[in-house]
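Have a look at the structure below before the remarks.
Presenting subunit A:
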Amino acid sequence: MAEKTTKKTGQEAGTNGTAGNGNGKRLLGIDPEAIKAKAIEDLEAIKQPTKTDLYKSIFRVKHDETPRSRTLGVLSNVFLHLHPAKINRDAVAYNYTWGMGGISFYLFWVLTWTGVLLMFYYHPTKVQAFRDILYLEHDVPFGKLLRNMHRWGAHAMVLTVWLHMYRVFLTGSYKKPRQFNWMVGVILLVLTLLLSFTGYLLPDDQLGFWAVTVGTNMARATPMLGHEGPFGLMFGMTAYNDVRFALLGGSIVDSNALLRAYIWHCVAIPGFAATFMIVHFWRVRKDGGISGPAPMMLEKEIKPLRR
Partner candidate 1 sequence: MRIWKTVPGWMMVGLMSFALACGGGGGEKGGDAAEPAGGEAAGSADFVTVDPAKAATVTGKIKLNGEAPAMPAINMSAEPDCKGLHQSAPPAEVVVASNGMLQNAFVWVKSGLNGKFQPSTTAVHLDQKGCIYQPHVLAVQVGQPLSITNSDPTTHNVHPLPTTNREWNKSQTGGGAPIDYQFPRQEIMIPVKCNIHPWMRSYVSVVDHPFFAVSSADGSFTIKGLPAGTYTIEAVHEKLGSQETSVTVGDAESKDIELTFSAS
Partner candidate 2 sequence: MDWHQLWTILSLPDNVPIIGLMIVIPFYTWYAFRQAFANDRLIEQLEADPEMAKTHHRKTQPFLKGWAREVHVWPYLLRIEFLAAIIVTAILMVWSITLDAPLEEPANPTLTMNPSKAPWYFLGLQEMLVYFDPWIAGVVMPTLIIVGLIAIPYIDTNPLGNGYYTYKQRRFAIWTYLSGFIILWCVMVVIGTLIRGPGWMWFWPGQTWDHNKLVFEVNRDLHEIIGITDPLIYGIFGFLVVAGFVVLTGFAVHKLLTMTEFNRKILDRMTLLQYLTMQLLLITMVGLPAKMAARLLFRIKYVWVTPWFNV
């Protein structure tokens, strides 16, 4: 269907192109006929938006069913070229992929967008933080929805990341040549948890406060670097110079901790996560695309190890 249309419009465009050459009366050196013809030409062009230069400059490829167009459609698009042009026919099978990596990435985008919008309304100060949340709930148009989506999206992302990892392990996809990408994945898992954790404190309510207090209290016990940890005292650790103090910017969870959490949550960790994600996706492509479903290998086919 699409193919036919393309051809037809091609012909029409051709005929229209010659319409402006007629001779008419000239007024003040202007040929009204020619102007009319030009106008008609423009109007006709609007009927065929895909033919306009504007369109073509943006979408450099035709969207028809030819393999070339399909390939170019992916390869020439900055977002889609994460994908190869073609993939293993079975790699689209949901029962293999579970889609969790993609969903995690999508959730990351949702969280980035809702997070940026939330930042417009949020001040990471002791006085304002809690009020801002109330403000979001009661005043900001769609503010409640925004915050809810951010919160639940974050929880969902933790779950999808776990499931993604689960799937990768069960399909043995970390094996050669994807060892390094697994490592990147683990780092991304940690970053996801940290993102969620730092975000927990931001509403500055009892829930977040005590969750973060409990969480950071463990840092006290870091061996050698925490004042309650093994050998901590030997290293001169007190509540005011240990690793927990560094995390919170103070000996208790207070305004400094709020600011630190905010900056980690909104700037630093998303930046790291984005960087590692780029590496992760890049390596997926470079390591031969999605790992499977691969043809099964039999025990007897194991090759002896070459050292």
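In picking the candidates, the idea was that all candidates are chains of the complex that A comes from, given by their letters.
Following the convention adopted for this analysis, a contact is a pair of C-beta atoms (placed from the backbone, for glycine too) under 8 Å apart; a residue touches a chain by one contact, two chains touch by 3 or more; residues count from 1.
All values reported here derive from a predicted model rather than from experimental measurement.
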item	value
Of the listed candidates 1 or 2, the one touching subunit A in this complex	2
Contact footprint of candidate 2 on subunit A as seen in their complex	67, 70-71, 73-74, 80, 83-96, 98-99, 102-103, 106-107, 110, 130, 133-134, 137, 144-145, 147-153, 155-156, 158-159, 162-163, 166-167, 169-176, 178-179, 182-183, 186, 189-190, 193, 196-197, 200, 203-211, 213-215, 217-223, 226, 228-231, 234, 252-254, 291-300, 302-303, 305
